[in-house]
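Shown next, in structure tokens, is the structure this report addresses.
Left out: one protein chain. Kept in place: all the others.
In order of appearance the chains are A and B, and numbering begins at 1 in each one.
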Amino acid sequence: MSFGGVRMSVETETPAVTAKEKPKPRPRRKLTLVQRLKRDKVMILLAAPGLLYFLVFHYLPMLGNIVAFQDYQPYLGFLDSDWIGLENFTDAFADPRFWSAVTNTLVIALVQLVFFFPAPIALALLLNSVLSSKIRRFVQSVVYLPHFIGWVIIVSIFQQLLGAAGLLPNVLDAIGLPRYDMMTDPDAFPWLVTLQLVWKDMGWGTIIFLAALLSIDPQLYEAAAVDGASRWRRLWHVTLPGITPIIILLLILNLGNILSVGFEQLILQRDNVGAAAGEVLDTYVYFNGIQNGEWGPSAAIGIVKAIFGTALILGANKLAHFFGHEGIYRGADK
Amino acid sequence: MPASRRDLLRTGLGVAAVGALGTPLLAACGGGDDAGGGSSNAGVTLPNYIPFAGPTPDLPASGEVPPGYYTYPKSLVRSVSGTPLAGGTVKATTMTFLPIPPPRGENGAWTEVEKRLGGTLDLTIVPASDYDAKFNTTVAGGDLPDMVLYSAGLNNVPQFAEATCVDLGEYLAGDKVAEFKNLAAIPTVAWQNCVIGGKLYALPICRNITGGSGFVNMRFFKELGIEDHTRLAANADEFFEVAKKLTDPGKDRYALIKFASTTLFAHMFRVPNNWRLDGGKLVAARETPEYKEAVAFIRKLHDAGVFYPGSEGFTGVQRGNAFTAGQVAMIYDGLPAYAGHWTNLRAQHADNDPRPFIPFGHDGGEGVCWQDNIMLAYTFVKKADKEKVKEVLRVADFLAAPFGSEEYELLKYGVEGTHFTKDADGNPVPSDLGTRELTVPWDKLAANPPVVYNATGGKQYTDYAHQALSSLLPIALPDPTVGFRSETQDRDGTKIAQPFNDLVKDIVNGRAEVSAIDAALDEWRAAGGDKIRGEYENAIAGK
Partner (left out) sequence: MKGSTVALTSKRPAWMERPTWYGLSLKGLALGFIVLAVLYPFVSVVATSLSTDREIVANGGLVIWPTDPTLDAYRVIFAGGDVTRALVNSLFVASIGTVASVCATVMMAYGLSRRGVTGGRFILMIALFSMLFGAGIIPNFLLVKELGLYNTFAALILPGLISAFNFIVLRSFFMGLPSELLDSAKVDGAGDLRILLRIVLPLSKAPIAVVSLFYAVGYWNAFFNALLYLDDTEKWTLPLILRLYVLQGQPMAQGEAFAGDVPPPQLAIQMAVVVVALVPILLVYPFLQRFFTKGVLSGAIKG
């Protein structure tokens, strides 16, 4: 579920509880640390594997970033590789392919922002206007499905639909137009990946907006209708204001993720259009670092990206707070 | 489909279609002490050449042209006595171009090989398309196997070799190789390419010296009345007209397919092999006027619409499929792929007539080709004690068993009666089990010296292939930098050439103009091209 880390929670109907009498509040007293540990030992033990996981797999790798300051050669290891200061950073910044990756990343992110982001909103509005819950459920269960399909499968399918020997060129051919292969056209690449994203996640993205639409008080509609507001005016004056906060929130959080455009999706298709159009920051780090063995400079790019990415996410959260919403980290502990 | 990856790399010079491949192997092969960035290989004693006394060929070897056989030899020679492994285990990692074989333990042919080896040969098999990345992660994983194939991707091969690999000179130099008879039968030219940083660090996977210049399906040319495949057109202009006539989008047929296609045309325009050495001065292939003319010609063909649309994104297999299906009349692919194209095309349509393309000169003169496929890749042996290294070399010796030996038959065809039967002429015909189990890429660890033979091709195939090599080898230009090393090329050569290669790709696909080449050349020279040139020139001059 990729709403830029927006917090979602699972609701169910509250279990029917035969509410016993509330236990009387016990008088509070200060416990010693030992007493508290004893009281909480089961809870702490349960959380411990998770803690260990996060420390080992999210914090420990940070140490690996030292290779960004080395002429790292894996067969020499951390200890025997030469320290070269900031040379990797200057090398990376001097590499035109890095800047081309930055440009591609931003272009793809922008195209997705303009053409993918509104898609679920539109579909949600459409679904919301469908009165028959049967139809609505049916459409929902169909459009949620592609979200669960992996990128390898999706790219395989698109290859058959749009690829050189695929459906689209055949159709074009049949109606007398020149064959066109969208899969390998570098100019079309941002549009291609956006189209794939729309296919995969447009439906899934509606969940959050449908929930927001459901929370709009129906009396508002009724009142507006009684006042003579038309269908479109109600959409404009009741529906949209009702979901504007959530749109703004998601938009902001999306901006926070602008440096990370779908990694698996792009790594599978980069070679179809060549690095000049298909390389984004993450694939640059992979291809340059792991395939070409440029460990140091790639780790350096990784650090720069992580710093900018974190700053963007923090900034986005601040902005979200400014608009009166909670971000991902504040208030998670309530 | 077997394809020569190495020559794709080397000849991919103009069109960087292979993605992010690292340092070209042959250029990385040179070596010496590291003084001054450039260095040479002088002073390494190579293994002595002791040819294999095998069956008498139908077409004799001459010079570099390998022997040709019309049928499979009737009597085989046992080339390895005893069991190389004596109960031990050897681990190896290599690539495959074939379908993934059933794994060890579930693969009868593999079990037979191990029985004969007298121990365990545990192979990690990686598809060729992922091999460079996998090689790097294996190295990074820190757990190198006893033998590992290397093709490209490392950014400092001599340093890697010195840190982790055995100097094979100790075991194979001069007469020492006599202990490993099959390795001794590998031609000297292949060993020359295994000298890295002044030491013999690798075993060659040797090939036919030239990767050729692609293939044509003569069926389509014959329809236009062109019968002589060694001279498809008098010159480039005539070829242009032929290509237009071959193209018929309504029938889904095109003259050509995109990919490293500069190679094929570079041959028509006599572009040098990587570098041209002229009185001690080097000129890079991409700097020559010939190269620019070749690119302009490809662009002209592109504009005429004779390339299969969208084919620039095709994988090698997709290109092969299009050639097989008759969608294109001409394809660039390495010479070793001939057997595959031969079988596939003739199975598809009785009139299909695939022949190696023999380049003609754009101006009516002779064409050239390149010595770009001396070997596919090479195999490193991990540092170990003397006994272990000898054990590994005995396995390599076994795997390098030449055509006409019992071991070759076992590795290539399996066990008679189980994995293959023999036809009336004595040629092996694989069973279904054989087809499935014999895709283990033994020959990508240590390879036998090349011969011209195709079990299903008969006399015709052998004649065609032998004839092609006889025509191509005399016009195959050597790369003057082979055997010499430029440190800048080793480290950054690919990176430096990338913008230029990308530009050429854009030009031949109609996204940039030929005139942009000059500026890109200046950029390449400034980015390190001149430095590479200087290092090579110094190395060649013996400085």
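The rule we apply is simple: a residue touches a chain if its C-beta (ideal position, glycine included) is under 8 Å from a C-beta of that chain, and two chains touch if they have at least 3 such contacts.
Because the structure is predicted, anything quoted here is derived from the model rather than measured.
Which of B:436, B:511 or B:525 touches the hidden chain is settled by the complete complex: it is B:436.
Contact with the omitted chain, checked across A:192, A:212 or A:273, is made by A:212. Summarising the interface, chain B meets the missing chain with residues 1, 93, 98-103, 106, 124-127, 129-130, 133-134, 137-138, 140-143, 315, 317-318, 321, 432-433, 435-436, 439.
The working rule: only the chains that are shown with their structure count from here on.
In the complex of the two chains, the chain B residues touching chain A come out as 19-20, 22, 132-133, 136-137, 139-142, 144, 153-156, 159-160, 163-164, 249, 252, 308-314, 318, 494-495, 498-499, 502, 505-506, 511. On chain A, the positions that touch chain B within their shared complex are 73-77, 95-97, 163-165, 169, 173, 178-181, 183-184, 186, 270-276, 287-288, 290-295.
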